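Every protein chain but one is kept in place in this view of the complex.
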Amino acid sequence: MPVRKRQLPEIPPELVGTVHLTPLDQIYNWARKRSLWPIFFGLACCAIEMIAAAAGRFDLSRFGMEIMRASPRQGDLMMVTGTVTKKMAPQVVRLYNQMAEPKYVLAMGACAISGGPFKEGYNVVSGVDKLIPVDIYVPGCPPRPEALLNGLLSLHARMERESIRDLRWYRKGEVEEGIPVPDLGPDLIDWRLAERLEPTVRQAEE
Amino acid sequence: MSETTHPEADALIAHLQERFPGAVQPSPAPFTGLIVAREHLVDVATHLRDELGYRYLASVTGVDYPQGMDGLAPRFEVVYHLCQASGAPLTLHVHASREDPAVPSLAPLFPSAVVQEREAWDLLGIRFEGHPDLRRILLWEGFDGHPLRKDWHEVYYEEDHKPFESRYPAGEPVQAESRTPLGNNLRYPEGWSFEDWRPMVDVWGYQAHDAVAQEDNPDFPLERVVLNMGPHHPSTHGVLRLLVTLEGETIRRLEPVVGFLHRCHDKIGERNTWLGNMPYTDRLDYVCSMSNNLGYAIAVEKLLGVEVPPRAEYIRVIMAEFTRFMNHIIDIGFTGNDLGIYFTAMLMGMEERELILDLFERVSGSRMMCNYMRFGGVAHDMDEEAVALARELAFERLPRAVDKVDAYFTDNEIFRARSVGVGVLPPEMAVAYGCTGPLLRGSGVPYDLRRADPYSVYDQFDFDVVVGQNGDVYDRYLVRLGEMRQSLRILQQALDRLPDGPVMAGKKQALVKVPAGESYGRIEAPKGELAYYVVSDGGTNPYRYHVRAPSFVNLGVLGEICKGHLIGDVVIILASVDITLGEVDR
Partner (left out) sequence: MYIGWGFLKSFGVTARRFIESYVDDLKWFLKGGFGKRYTPEALAVRQRPSTARGIFVVQYPAERLPLPERYRGFPFLVYDEDPARPRCTACGMCARVCPPQCIWIVRASDPATGKPLREPAQFHIDISICMSCGLCAEFCPFGAIKMGHDYEIAVFERQTSLLWNRERLLRPVSYHAQIHPTAYAEEAAKAQKDE
């Protein structure tokens, strides 16, 4: 519920959603963005640049992000750093489902954005946004640690503009189901395609 | 120009032909080595190992020749590279039929073949009879097809070879996903249905472990637990999965499961041009990109027959040795991280690494993915400032760094208590399992490719090969520390004697045509023997491009050396083996 201070004027109804009124939003966003704990989800080469960003020269702890937990239960930001392969895809989705809200996803590097230079590979998923929703993309191969920090600061800026009223994890009545975990069959089985495809597959059999 | 595999090649062939009549014949040009008949392979290999001293099986690769090549019939081929204690490797080719390729397995003789034959089965479909555990290793059980076969096309397939016609001169940008029926990199077989699919039995590999877990220990029945470490784990250096059967806290069986970062280097390598593969080699062992470049350049230069100018050779050695230093210092740092020295040692190592990366960035343009070596030299010259920076590093900063690491770790009682006697690798087992690098030298075997099979200009430098005694984690740490000091010695000599001159033989060529033949270019990468097996059919793209990665082969011995240790030791043993998943999975 939004907190209204008495001395503020009445807001016209059409502007209610768009105006940042409340210090509560500001405090909430400031506290969240200054202690965003990343999940150390290093897959490939970009992970080394992520570690370099956390190391001595480009200190991530200046932003409160030095706590790189491995457990998704304790993380807020999943930095997908590196190529997501089909063999790893079930694990990526499982970890995303296990994260507690509020959660964000940052796709670091060309491979996480779109498969990158390995896009044509038979074991490569063309970008992690085929599996989970991504909030911000940091291009580069690998992006410099400063580029990653720039991405994080952009994410902070976006978080600052969020309002408690609009966040999906606080909406009443909506329970996030979690993304169905893909399986490994003749190729990666993405269960979200099942409804779309079953009719055509049956048709091919007939 | 094809490589001579062995100085007494003719004598060896004659000896083998006398000993095994009808089994062995020399390969026709432009191939090298011998063709061994399938039925006699195990006998010939046993003879080579026991009587002639070829105890180290460096590489096992499969190649698909659907149209044959240079007069030989269409076939599948398995190529083995066997080495003695010094000298170039001996190449053996074994042919298998195209309908049902099967070759006797060398795994009982050379355990280093276990993981490599599994990979050939996985990617090419060549069956190895007698292999103890022939399952897919990089892909998963149930994957449709064997991807590296020439007639197997990936979902985003456009043409056999790059450059593609669709990019120029009528190159409207088309996203690859939009060309496929599913809008994705997915393809299901005809008649396959979501509803009827059931996962294959034991797709996650627990069965073998459950069998061990349920073995009754007659003296003291304990409950055994199968534990899964990874692929997402803070201490596994990447996406590696370890399946561990525990009895209490003691390990009864450990199996590394890899393939979570399999990025299809071999298949993409066949599509790329020769030069286009160079930036991809950066991404193999992504911590040591200069070394990867060097190995690939050496492999292709053997086929091209170019001679590299001396300044370029010296620059290559300088870059390779800086890379070795950087790799060892951060491996020690990450070992500290895994031990529980939460970040201090890692930060020490990363600081020195950042300073070395400054040099790499100045010289090549990128911190990590350097793409610096070319066929016949290096891409850019080192200017005065870069040389001055390199001198500052090699003469002033890095010797202090080594002393600091030495002071920090070597006498530390806690470190010694956790690493002395842990993860002991006997030397015979190390050689049999194909281990190379500090893992091998820590066990007392003085095999260093810079001395055993010299490449580049390493024979002009004065350095020692550092060897451990007991083969435990502590000795491998000491070997790495010693190698850091030896690298500095080489760097100081190289920077003092850096000659002037051009850095490239001839003009740089974008689309290189490499003469037909095969080549095995091997270097002493920081982690072990990194080798590239390339086959050329005379065109602008490789016919076969295979990377013999040291981490992949070294990982085969992990199960053996962890037996009997506590679960807490696994992490430090893994850190001492020093793997990078980009190499393991390619």
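To keep things simple, chains are lettered A and B as they appear, and every chain counts its residues starting from 1.
Throughout what follows, contacts are C-beta pairs under 8 Å (C-beta built on N, C-alpha and C of every residue); 3 or more make two chains touch, one makes a residue touch a chain.
Note that this is a predicted model, so its numbers are computed, not measured.
Undergrad: Out of A:L77, A:V138 or A:M159, which is the one that touches the chain we can't see?
TA: For the chain that is not drawn, the touching residue is A:V138.
Undergrad: Who touches the missing chain here, B:L52, B:L275, B:V387 or B:A505?
TA: Hidden-chain contact among the options goes to B:L275.
Undergrad: May I ask which residue of B:R135, B:R179, B:K508 or B:K563 touches the chain that does not appear here?
TA: Of all options in B:R135, B:R179, B:K508 or B:K563, contact with the hidden chain holds for B:K508.
Undergrad: Which of B:S27, B:S364 or B:S419 touches the chain that is not shown?
TA: The missing chain is touched by B:S364.
Undergrad: Among B:P21, B:G71 or B:P173, choose the residue that contacts the chain missing from this document, as touch is defined above.
TA: Touches the omitted chain: B:P173.
Undergrad: Touching the hidden chain in the full complex, which residues of subunit B are there? Just list them.
TA: Interface residues of subunit B facing the absent chain: 162-164, 166-175, 272-273, 275-280, 344, 348, 351, 354-355, 358, 361-366, 369, 371, 379-380, 389, 392-393, 396-397, 404, 407-414, 416-417, 508, 510-511.
Undergrad: Extract the touching residues of subunit A with respect to the undisplayed chain.
TA: On the subunit A side, contact with the omitted chain comes from 56-59, 62, 110, 113-117, 119, 127, 129, 134-141, 143-147, 149-151, 153-155, 158.
The rule is simple: only the chains that are shown with their structure count from here on.
Undergrad: What whole-number Å value describes the gap between the mean CA coordinates of subunit A and subunit B?
TA: Centre separation, subunit A to subunit B: 33 Å.
Undergrad: Would you mind writing out the residues of subunit B in touch with subunit A in their complex?
TA: 138-140, 142-144, 147, 154-157, 176-177, 182, 184-195, 197, 199, 203, 231-234, 238-239, 259-264, 267-268, 271, 279-280, 283, 286-287, 346-347, 350-351, 353-354, 367-369, 581-582
Undergrad: Flag every residue of subunit A that touches subunit B in the complex, lowest number first.
TA: Subunit A reaches subunit B through residues 40-45, 47-49, 51-52, 55-57, 68, 70, 82-83, 85, 87-88, 91, 95, 115, 117-126, 130, 141-142, 144, 183-191, 193-194, 197-198, 201-202, 204-205.
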